[in-house]
Structures are given as C-alpha cells and as structure tokens.
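Shown next, in structure tokens, is the structure this report addresses.
Removed: one protein chain of the complex. Kept in place: all other protein chains.
Right, subunit A next:
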C-alpha cells in the first residue's frame, strides 16, 4: 500500500503545482505527500481520474506483467500448423500455388526449383531467386512443407517477442512521462493500460499465423515466407538492441529483395534512441554510431554477396535477380501496380517511368524518417507497408507481414477515420481477385482492365489504411502534448482537420 500511496502522491503533485519543486527527484515524492497533507488538494482531484491512474502506477514494480503466455502461443502455433498441413494435403494446394496473387515470378516455388535443377545438372545459372535461397533448396527440397511451416512459426515467434519487448518499452516510457508529469491532465483516457496491452503480442502472432494471406502464401510455398522471417528477425534483434545482429538481418533482407534497404533508417533511429544518442548532426557520437552501424550493414552485405559469388563462381545472379526486381521485365499480372502500366507503356518511356516507380518506393523514407524520428517502430511498420504496396512484384504474403502489426496500434482505433470503408474495400477486392481472374482467363468474357481495376482499388484501400494509421498516430501524439480537448482561442471546441 506504500506503493499506491506513492502513486497518489504523484497525482497530487501533478495537480497542485505549488507542491512540486523542480529539483525534487521523483523517487522521494512519497515524502512529499507526508510533508504537505493538504485536504484541499485531495478535493481538487477527480476521483474518477485517480483510480485508473493508481492502477496504472501499481504496475511499476514489475514494470510489465510477465504471466505465462507460452501456452496460448503454442496453441496458436499448433492450430496454424494443422490448417497448413491440411491444406498441403488437399487438392487446393496445387490451385493455390498457381494463383498470381499468391506467387510472383520472384518467389514461386516452382521457378526456384527450376533454377535449382538447372544449376545442378547443367551448371547454367538461370536465376529468379538469390543464390543463397537456391543453396537452401539443396537441403530443404524434400521437406519443403515442413520448412515453410517452421519458417512461418519463426516469424510469428519473432514478432511476438519483438512486440512484447516494444510494449514493455512503451509502458516504461509512459510511466516515466506520467511520473514526470509530461502529459496534459485530460489525456488520461489515452493512456494505455497493461490489461489491454497484455494480449497484444499474442494477437500479433495470431494475426500473422492465422491470416488467410499468410496461409495461402505458405501453402503455395512462396519464398516470401522466408523474406518475412528475415524481416521479423531484423525487427526482433533491433528491438532487443543488438546492433550487429540487426545489421546482419537487415543485410540478409536487403540481399533477398533490395527494398528492405529503406528499413536502415528506422533501425538506426531505434538503436540511437536506445543508446540515448540524440539525432543531431553536430554531435560526434551520432556520427560515430551511424558509421558503425553502416559499416556493420555494408560489411555483412558484402560478405553475403561474396559468399554467393563463391558458391556459384560467377556474378550472373546480380543482373538476373536485382535487374529483374528493378527493371520489371516480367509483366505477369499480380496485385501490384507495375504490370498493367508497363504493359501499356511505349518502349522509349519505359526507362523513365521505371525510375519514377522505383524511386517512389524509396523516396518515402526521407519525409517519414524526419516526421517519425521519435517513433522508429511505427516507422518500421510504415516502411514495410509502403514496400509491400509499391514493390515491383508484390504478393499477399508481403501484405500479411505489415497486417500482423495492426494489433500493436489497436490503441489508435479511436482516431481511425476510414477503417470501415477500407476494410470493406479490402474484403471485397480479396473476393473479387479470383472472380475477375476467372472471367478474364477462363471465361474470356472480361479482360485485363477489369482485373487491373480491382488491383488499383486494392492498393488504394491499402494506402488509405496506412495513411489512416499514420494520421491517427500523429494525432494521438499531438493530443498527448496538447491535451485531448482542444480549444480555439475564443474557447470553443476545436477539431483537427487534415486537408
């Protein structure tokens, strides 16, 4: 009960300015209460406000509930493995592995297998996959199904641990901020309670493992699952604060599909924040760490590339994998924006527009890093989403990775504006993809325009979703600094408008 007393003391301190002295360290404030037992102050404080605050602060000793969550996680894992195993054995597996929404030329299992056999028998290097993945095929080709299930499991567990760690940090930060009285008083309802945060890691794992998109992608044996696992491990190692591992996984992810390069910025920002190094170009410590991280990243990238070279004895894979990603020669329809556009394009404009489209993917890193430099984890989410929307060969597996993060931002729910519309659009599009594909390819009665229209709508839906979350995040931060109930200068109620 001393703890709760202490908590009330914080509150009281917050509500009556005259008690607080600037230099009183927070940990002796328990005595402040004893020193200034003013009954008036107690009356000032709204009882409704005190109770949740006390509850919040009661968690301070353990920081975050560490109850056993392994059992439900295991349950989810078993359930997801069962679903996948059933689907692998059903006749649907063949059908799913040929859907253009699920596999792209870059990550199709069949094409990877083809590369593998061609390489093995004729020693001709014909690549759609990076050499390391093909080398991996060497070991897993007979147990592909199990391997893909395990990879999904690894991704989910990595995300689970990462989010658990992140939530702990968020909660700790919130507590310090509360203790330091940095939040306006009407923002209590924006505070996050341990109760609601308790199940978030589990929900994240569930969102990833039971998402139909992930299941489809796994059943199709798309190597997208491997990329997702590498990204998830990158996120985990970054959040755990291991700069070296983070750089290695980032290098692996970049090696796999180039685009994760944009995750360098959030990774660096997070590690800087963790080491309490301010992002300030005038400080040498900032530069020292940045260079250190970049060297680790570039070094491991070089090692991986050279390893591929020694495995193969030629550099052919660089143009055939990265050239394939960047110059988009394969215009098989998919859920992305490239294929239709470049199928229609006059040949002499092609180079220009490819540059525009590819720069588009990388460009968002700069403004977002500036805006979100205090919130690198949200920045990671934004970047993954942008990559999966704008990359040259997107599949539903990429979408599943950023969708797994949605439960982490469940506290933004009240600020989301279009979530109903967006979920309707995404739902309808997901159902319409196979229908319009059927009409176009099998029935011959519709054409590519129908399919592309749905692709466009699907991507607009995703962009709306991501920008909605972005707006909601910024808005919450704004309220946390300015107070929840904004007033205009004349005292009337103000609303925030994004135009």
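As a convention for this text, a contact is a pair of C-beta atoms (placed from the backbone, for glycine too) under 8 Å apart; a residue touches a chain by one contact, two chains touch by 3 or more; residues count from 1.
Following the convention adopted for this analysis, contacts and distances are computed from a predicted model.
**Q** Pick, from "phenylalanine--tRNA ligase", "Oligosaccharyltransferase complex subunit", "Ribosomal RNA-processing protein 41" or "GPI-anchor transamidase component GPAA1", the protein name that UniProt gives for the chain of this complex that is not shown.
**A** In UniProt, the chain that is not shown appears as "GPI-anchor transamidase component GPAA1".
**Q** Considering the complete complex, identify which of A:150, A:331 or A:439 is in touch with the unshown chain.
**A** Missing-chain contact among the listed residues: A:439.
**Q** For the chain not shown, which residue from A:428, A:457 or A:480 touches it across the whole complex?
**A** With A:428, A:457 or A:480 as choices, the missing chain is touched by A:428.
**Q** May I ask which residue of A:213, A:415 or A:473 touches the chain that does not appear here?
**A** Answer from the full complex: A:415 touches the omitted chain.
**Q** Across the whole complex, list the residues on subunit A that are touched by the chain not included here.
**A** 189, 413-418, 420-421, 424, 427-428, 431-432, 435-436, 438-439, 442-446, 464, 471-472, 475, 484-486, 495-499
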